[in-house]
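Dumping the structure here so I can ask a few things about it.
Omission of a single protein chain aside, the complex is shown with its protein chains in their original locations.
Labels run A, B and C following the written order; every chain starts at residue 1.
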Amino acid sequence: MARVSVSVPVRWSDLNAYGHVNNAALLTVLEEARISAFWAGLGSQHPTAVLESGPGASQHTVIASQRIEYRREIPHLREPLEVSLWIGRMGGASLEVHYEVLPPSAGDAADAGERLPYAVAATTLVLVDAATGAPTRIPPAVREVWQRYTDEPVAFRG
Amino acid sequence: MARVSVSVPVRWSDLNAYGHVNNAALLTVLEEARISAFWAGLGSQHPTAVLESGPGASQHTVIASQRIEYRREIPHLREPLEVSLWIGRMGGASLEVHYEVLPPSAGDAADAGERLPYAVAATTLVLVDAATGAPTRIPPAVREVWQRYTDEPVAFRG
Amino acid sequence: MARVSVSVPVRWSDLNAYGHVNNAALLTVLEEARISAFWAGLGSQHPTAVLESGPGASQHTVIASQRIEYRREIPHLREPLEVSLWIGRMGGASLEVHYEVLPPSAGDAADAGERLPYAVAATTLVLVDAATGAPTRIPPAVREVWQRYTDEPVAFRG
Partner (left out) sequence: MARVSVSVPVRWSDLNAYGHVNNAALLTVLEEARISAFWAGLGSQHPTAVLESGPGASQHTVIASQRIEYRREIPHLREPLEVSLWIGRMGGASLEVHYEVLPPSAGDAADAGERLPYAVAATTLVLVDAATGAPTRIPPAVREVWQRYTDEPVAFRG
């Protein structure tokens, strides 16, 4: 039901020679949003330790695939991008994080009607056993928490 | 019919804290392969100036979308990755570059049977008018050249 | 007299395979601090348009040299780094931005006595004519503003 919203500053070094955020750099922006959401958004209130896991944890997630649709070029911005993200699909051992990358939310001009996304994207994460690398089922307690952050899959055009 | 093969060195800074090539950094590797192919591979023999175009050219390409499937983690490698790329689909104003990211080709051990891809990917490029940003049709002379570099679309699992 | 303090989030992709912020990535952190300071710190109150200048402006700055001393490894941090920066030297056509990279300021544990810098650094910027690339003198009005942000040069050990 709930989406998480994370602010991610664009860096000067994210720009390409055309003055727009580079295509690969935007994946780094999604990564920052994803890590921040699991830490600060979901993590602060809920037992999502599985996704905060470092090298020593018994389970961690690996990225299986990504898909991104670039809708408008992103210029250098003084204010951070807003990344809205949620769980668009959940399987037995995997989940899809879906994203909308939005203009900075600050300022009067940015009313809802004008805030078309710069990009939409999805990342498929697989939960694996840290020792063997084999996929493992999402534990029920974690699934229950994540269920609260599910929403409709993002609509790709392509 | 023909695929182009490009060597792209992995950088130490492409590695994440787990010692593997970062998910977004691999998109940068694809970008290097794509630019190099259009310059050195296709570009050296054929009139592909449209894709080599800088800010002053009348047409250039923009990235509309990307999809990538990570199959195995990539460690730090002394030898460059080999990226095999080709045109997997061509539309009226767009083309899809498809890729296989392969282990370094040097050495006896790397016979064909063992060279499973680290990742497969596709990038959709749209040809646009530099002044207006509007999609423009691929000119027949360019289409004819690109036709020689088409092959079957890469097989995604997901 | 005054130093400017800027928060810069560390990104996951700034980490190297040892789990510490990469040496070159820290220069990107300094760059973010520098741009942010000239925009948001000095720029919001003062006529520093010269340093905010884009490709069309008549003067801009180029980086002539940099020096950085790494004192402690920087781990992945949930809270942003604090970069304290000021003008450590000003010449006729150049200025030196000096920096201390500090741990996040939030939290009780971070009292002044414990906040030893992770790194100290200096960047020499030269003011150049945008058309010719030749160094040009800092205009008096700009010099007057910048004077307020000068302080003692940072103390390098090496």
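A few points about this structure:
To be clear about the criterion, contacts are C-beta pairs under 8 Å (C-beta built on N, C-alpha and C of every residue); 3 or more make two chains touch, one makes a residue touch a chain.
The model shown is predicted, which means the values in this text are computed figures rather than measured ones.
Touch with the chain that is not drawn comes from one residue among C:Ser7, C:Gln66 or C:Ser105, which is C:Gln66. Where chain C meets the omitted chain, the residues involved are 17-18, 23-25, 27-28, 30-31, 55, 62-70, 73, 124, 156, 158.
Summarising the interface, chain B meets the missing chain with residues 9, 11-13, 28, 31-32, 35, 39-40, 78. Residues touching the missing chain, restricted to chain A, are 12-13, 15-19, 22, 24-25, 76 (touch as defined at the top).
To be clear about the criterion, only the chains that are shown with their structure count from here on.
Legend note: the chain whose CA centroid lies nearest the centroid of all displayed protein CA atoms is A.
Each chain gets a centre from the mean of its Cα atoms; for chain A and chain C, those two points are 30 Å apart.
For the pair chain B and chain C, the distance between C-alpha centroids works out to 37 Å.
Shared interface positions of chain A, defined as residues touching 2 or more other chains, are 28, 31.
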